[in-house]
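Missing here: one protein chain of the complex. Every other protein chain is in place.
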């Protein structure tokens, strides 16, 4: 019998020690001067490292991203980047400049076109496009970072970090890195003697650097009520009366579009008139949408847990600590991983929008020439099949789908779309662009955002299709065609079958719900401008400059 | 720009306010002018639209309107700046209600 | 052609015209007596200071020389494009200048303007187009925007604009378009004292005749709708 191979069991720890020694050898302590950041990065990052660059939906470690992109590709190369959002030009520069060559990510909104080009030129290898929760999970499995570059609001002399209201992904990243022999470097907006609160303890953090400018934050969740259309008001009325009220949806998540902003702004008016206050929309997994302010002020909302924060909402959130999760210091604590978990397992409904939907109800926001990913929507917009607690909405949906003897419920997954987008692009299509995109990317699967078999309802200006009640693929298809209006897909419907579906309540038109489309005016919106939102907030909401007209 | 003309059979409508105007020629919007026409059981529609190539869609939207409402005896003139069928349908309903004297 | 050449050609009997900050002020002798000469040069982008210098000179003339004709020389690339100018309401200073020119007219001062090189939008509106009669030298540029910029803003193909500009004066840059539209009375092949003399006589007649530009545009076939529509609105009984 052979003796067991002798093996080094602490190579990660040793590697970490060598990296820290190289930094110390350059005279670098825990607090790094901004002008020496490249020295530090070149000392602690090795070719082939897996590096997590904190790019969130909103908060960006922009100084560290730009600094890494400015490092010498002869010293740092072959990096494998893991990050949830590819938002900044510098994120893509890493690949163009030859520092990195592999990417695992979740969302790349503004950089989607550049990313697609690099993929076609084979200068970047994409591991996978993940959902947020999935990526966080893999941080603790097979994508654990060697080095994490993160953003925090403030550091103290020891290196404790205060994250401010935009916690977002930071806890997940730091925990995975710090406890698996990795190096954590934080850019901070300010150094304080005493932090308002400690969000990350100093011994999980190796280096801090005071960035020349505060980190960039994108106001991603601000929807100007002035841009909400009458058609969106009509769809919101139908959704409230035909879904929220009927299922008694109390725990939910909203997408970030104008369609759902319209619902938020109809709660204090239309929904209140229907007597729904206290009966719907009490508990939310939601970023602090400014358009939710009127519903909060009207007493609709009991609790909101947030993935991140929103520019201009800090003072309002702080003053509404019964509703939002706030620290003893008064400022909000958000957390993307926990809020995603709440959205997946503790919500009874997700409602959002999409750019395309096919006849099976599959939907995607992927378009040709862009690789964007979907962030959290695929998790929020899915029915987790595992065991969970029962709630009235969940049970009702489950029984609609499987009959009175159903042994599990269903999460409501609602897609809300106008049949045509701008420039008369039909939302309902025979085949998603995702299939062409799959070929272009050479991917295993088409980039579908929400799978049709998870979708429970589709709301369009033509009505509501309840897919739970469909009993065959043909019925589903005709239910979808039946609310697809004057798109080619809609015009090809089987009229008799659609009328039958309407008789059975599977398709419901506005008039079936007792709604006159001519009542759908913007006068129903509790706020019709950003300034109205400021007034509702008692002056606590301070919108970013670009959303003001005063 | 494209000019389209249609004629649809439709039940006669009783008018109060003649003519009636609804909407504005703004991006994604349209204006609709309803006047009294010469055929009591037909609705004539003439359209000037910035979006070319949607004649079939207009025909379907207007046909559905003429079948679902009493709009006979009218002439409808439309100036369109890329309104979606949803907006067209809504404006038609508003304009017809206005034509009938603002009845709800 | 330089400003001095133009001045010498217009006023062979002599003038005392000074230029400060691209603003022309002074007086000149003509066959019809002394006239006030004022305006801008070197494609001035009109700002507050220029507008106020001109309006101040108009008011001085009204106060000290009742009835003296005003001869505006127009060379403006438009208005100054700056935040500080807008902060102080540049449209307000241009409106003040226009008011002063209008006031002079009501006090019996005949006025005419001559576009010597450029006349562009806001700068042209504030004084050149406020005169009783506007003229332009043959090589003067009169416009709101050139066709390339217009193509960018309107998203209409440049070639298409060029093609249409060949037949329609509605948007085609050029003094000729403004003549056909009635905005400019005539084009002068060269600056000349004789033409000025005729124009001053015409301006004396125009001073009490009111704004005749719609009618002129109609009779010249360049602006076919405006005159009738204005007349209809003036006389129509309102519909409900």
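Labels for the chains are A, B and C, by order of writing; each one numbers its residues from 1.
Everything that follows uses one rule, which is that contacts are C-beta pairs under 8 Å (C-beta built on N, C-alpha and C of every residue); 3 or more make two chains touch, one makes a residue touch a chain.
In the analysis below, contacts and distances are computed from a predicted model.
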| item | value |
| --- | --- |
| Undepicted complex member, UniProt protein name, chosen from "Hydrogenase 4 subunit B", "Biotin-independent malonate decarboxylase subunit beta", "Ribose import ATP-binding protein RbsA 2" or "NADH-quinone oxidoreductase subunit L" | "Biotin-independent malonate decarboxylase subunit beta" |
| Contact list for the unshown chain, restricted to visible chains | A, B, C |
| Contact with the hidden chain (one of B:10, B:29 or B:57) | B:29 |
| Touch criterion as defined above, residue of C:1, C:31, C:59 or C:162 at the omitted chain | C:59 |
| Chain not shown: contacting residue from C:18, C:162, C:190 or C:230 | C:230 |
| Residue of A:36, A:518 or A:548 in touch with the missing chain, whole complex considered | A:548 |
| Where the missing chain touches subunit C, by residue | 48-49, 52, 55-56, 59, 62-63, 79, 81-96, 98-100, 102-103, 106, 121-122, 124-126, 129-130, 143-145, 150, 153-154, 156, 160, 164, 168-172, 177-178, 181-183, 210-211, 213-214, 217, 223, 225-227, 229-236, 238-240 |
| For subunit A, residues in touch with the removed chain | 226, 268-269, 272, 294, 297-298, 522, 526-529, 531-532, 534-536, 539, 545-550 |
| Missing-partner contacts on subunit B, residue numbers | 1, 19, 21, 24-26, 29, 31, 33, 35, 48-50, 77, 79-81 |
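Heads up, the rule we're going with is that only the chains that are shown with their structure count from here on.
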| item | value |
| --- | --- |
| Chain-level touch network, classified as line, ring, star, complete or other | other |
| Highest C-beta pair count, chain pair | A-B |
| Residues of subunit A that touch subunit B when the two form their complex | 229-231, 234, 418-420, 422-424, 461, 485-486, 491, 516-518, 520 |
| In the complex, subunit B residues that touch subunit A | 28, 51, 54, 57, 60-61, 64, 82, 84-87, 89-90, 93-94, 97, 104 |
